[in-house]
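With one protein chain withheld, the remaining protein chains of the complex are depicted in position.
Then we have chain A:
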Amino acid sequence: MSQTSSVADAAPAVTRSPSIARAKRSQIRGKLPVLVLFLPPALLLFTVFVILPMGEAAWYSFYNWNGYGLPDQWIGTRNYELIFNNGAFRQALINNGLIILISILVQIPLALWLATMVTHRIKGAVAFRLLFFLPYVLADVAAGMIWRFVYDGQFGLVAGIFNSFGMDAPFWLADRQVAFYAVLGVIVWKYFGFHMMLFVAGLQAIDKNVLEAADIDGATGWQKFFRVTLPLLGSTVRLSVFFAVVGSLQLFDMIMPLTGGGPSNATQTMVTFLYTFGVMRMQVGFGSAVGVVLFIICVTLAFSYKRVFMKND
């Protein structure tokens, strides 16, 4: 998806000039063998593994079907009605929104701040960069299991900290009101390093001369950051937010070992909801309907974000 749109972005603007049109024609002729050779396999794979399953899911979503035999019990839009009347799905939607919000309000500013620190100012910057990036390298499932243990109210690190102050340890993952904030903490911990690396790359691409010019003009540190660095980092920030949005919609493998979506569905995301209510309950029709809803949300978000915020990037 991102590939096709980036190809479209890269295509030069078509003008009416005949010489350019001729040049373009010959360009296409030159590309023709490449197209014939390389497009069909990719197109075939894309069709078989992306388009077809999506079409199938859309078709199944109108049936009450448990995955055995053929779907033959047509129930119209009942699956969709069930989804939107389902409290757990609403909670999952809210949770996905919260993840995006926290990503934008906490994670990205934190990543940006750390990135500016580890790019140049301090000693051992490279070591810090590695250290901060480490959580991201860890497999999601492993991170989930580790944090399940950290949060454990009986034996965990959190329990140890509370006990050392002589307080009773909380069971955050078992508390409906708190569990999702605990999960959010893990998400920030897990992914800030990734965003930081994006910013480090972005910062390194900024021309030093511009900053030196600002220095000569007598700009303060804050002014340099807000007037020079941040605007020049704009495309990276927008990309970072985009990744945060997509990541939120995909979040699954860390939640499952951490909370499994519980307690009482308080920590479901849309994908864990799909898995718990579609796959695990053998409600393939219902699960497909969730998949379709998720797909529509993803496509709408991705395209509109690209159109509105990333059109110049």
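The criterion applied here is as follows: contacts are C-beta pairs under 8 Å (C-beta built on N, C-alpha and C of every residue); 3 or more make two chains touch, one makes a residue touch a chain; residues count from 1.
We take it that contacts and distances are computed from a predicted model.
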Inset, instruction - From the list "ABC transporter substrate-binding protein", "TldD protein", "Cytochrome oxidase subunit III" or "LLM class flavin-dependent oxidoreductase", give the UniProt name belonging to the chain omitted from this structure. - result: "ABC transporter substrate-binding protein"
Inset, instruction - With the full complex in mind, choose from A:173, A:188 or A:203 the residue touching the hidden chain. - result: A:173
Legend entry - Selected from A:204, A:220 or A:264 as touching the chain missing from the view: A:264
Inset, instruction - Quickly run down the residues of chain A that touch the omitted chain. - result: 64, 66-69, 153-155, 171, 173-176, 179, 259-260, 262-265, 279-284
